[in-house]
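Before I ask anything, here is the structure I am working with.
Note that this complex is displayed minus one protein chain, with the remaining chains in position.
Showing chain A:
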């Protein structure tokens, strides 16, 4: 076997599609080929709002996970956090695309991601908080994945078949995200005195935001069941859920952290509004 032969076989075009590569690297229109019809029983405005909220949550979460790149505590975590980030990015793309089909604007995914300002974003505040340390990031991922998973399980039977299919795909992904985060919360809670302190602090900060999550989608029973199980295994104390939300990201009322996050995300796209990428 000559090297040239090996090289040629590597460099030639491949017709096998991008199936073996990460989801989302191989297509430009996430819903290409899928019927754009909306069943009569579905309220288009409500459907669009739901898609936009869930897409914004996913995009902001993916952006925070991307910030871990080259900063993770171990190489295995580099790979895992990127996997999870790519899953959320894929969810955002599908949901923005569906939103553009049903809100009457016919906008593409990038119009939503790159050309809206912070007060137009409907993401929850928990998602936009800075990454903090690894304990905070794992506490947030656990709570966020458990909450979103409960919502997606419900949406998997939604009257809109496209949203139902997106949700069914997401359920598989977030079952893994929840598991990954839960394992780390247990390791850190049980590990050393230092990791226990940090894990408890991370959990306390995250649970302060549960009120906002439950106001947006009341998955209280499912989320608290997960948190009770994980904190017990980790030897951590589950704080009380605050009775009132600390803010309403769903109404465009964000912390000071979202605008700089978006400024970075949108910087190149907005510098070249006429460009194609």
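Note that in this section a residue touches a chain if its C-beta (ideal position, glycine included) is under 8 Å from a C-beta of that chain, and two chains touch if they have at least 3 such contacts; residues count from 1.
Just so we're on the same page, contacts and distances are computed from a predicted model.
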item: Listed names "Pyruvate dehydrogenase E1 component subunit alpha", "1,2-phenylacetyl-CoA epoxidase subunit A", "Spore germination protein" or "SufD family Fe-S cluster assembly protein", with the criterion being the UniProt name of the chain not displayed; value: "1,2-phenylacetyl-CoA epoxidase subunit A"
item: Selected residue (touches chain absent from view) among A:34, A:49 or A:72; value: A:72
item: Contacting the left-out chain in the complete assembly, out of A:89, A:129 or A:155; value: A:89
item: Residues from chain A at the interface with the omitted partner, ascending; value: 1, 3, 6-7, 10-11, 13-14, 21-25, 27-28, 59, 62-63, 66-67, 69-79, 82-83, 85-86, 89-90, 92-93, 96, 109-110, 113-114, 133-134, 186-188, 190-192, 194-195, 198, 264-265, 267-269, 272, 274-277
